[in-house]
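Every protein chain except one is present and positioned as in the full complex.
This part shows subunit A:
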Amino acid sequence: MSGFICSRCRASLQRVMHNQKRSINRSVREYSTKPRRANLIDINALLSKSTWSVRSLLPDPNAPPSEEITPAKLHHLLRLSALPLPTSPKEEAEMLKTLHSQLHFVKDIQKVDTEGVEPLQSIRDETEEGVKDITIGMEELKEAFEKEEIEGRNRRPRRRRVEVVDTNEVEDWDVLGTAGEKVELAGGQYFVVRSGKE
């Protein structure tokens, strides 16, 4: 066969090729960067309207605050945090309102489904290597073991007591300089704290 194709086959081949060419042209046109006039987006108009506002996380200012935080509970929370209690009903109402709105925000966050997710405590290297780095084994405590002696028939280890421990200058600062009130007695200097009602 020396490249002889019958006229019928040639026609169908031509039809296929023609179709392919047309579809290539069409898709190229679709992916083209040149925008079509009809689909042009107005950036300024788009950005002028907000689709989300943090206000959605705030409680409706017109709706009355829910009763779940009672004044008693507020006082309890303030006492736990060593904060001063409100001095007037107006101040108390303000505090309750603020607390209420904060809780509303928290409730929104709680809507996220965290089923099966371990709470993150801090960002650390949790790879095998990372864990091996912080593992405390015999090597890390070599020095401490050298400071021990085995005593008696019972072979019990006992820490040797040193007269002065090398504290790396951690203790060398004026501790009592931070005292609001201090006193010096026979033994040494102490911080003074008063507990009576004023």
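One rule holds for everything that comes next: a contact is a pair of C-beta atoms (placed from the backbone, for glycine too) under 8 Å apart; a residue touches a chain by one contact, two chains touch by 3 or more; residues count from 1.
Definition applied: contacts and distances are computed from a predicted model.
Hidden from the displayed complex is a chain whose UniProt protein name, among "Sesquipedalian", "Urease accessory protein D-like", "Glutamyl-tRNA(Gln) amidotransferase subunit B, mitochondrial" or "Geranylgeranyl transferase type-2 subunit alpha", is "Glutamyl-tRNA(Gln) amidotransferase subunit B, mitochondrial". Against the chain not shown here, subunit A presents residues 80, 82, 121-122, 124, 131, 134-138, 140-141, 144-145, 147, 150-159, 162, 165, 167-168, 170-171, 173, 175-176, 178, 183, 185, 187-196.
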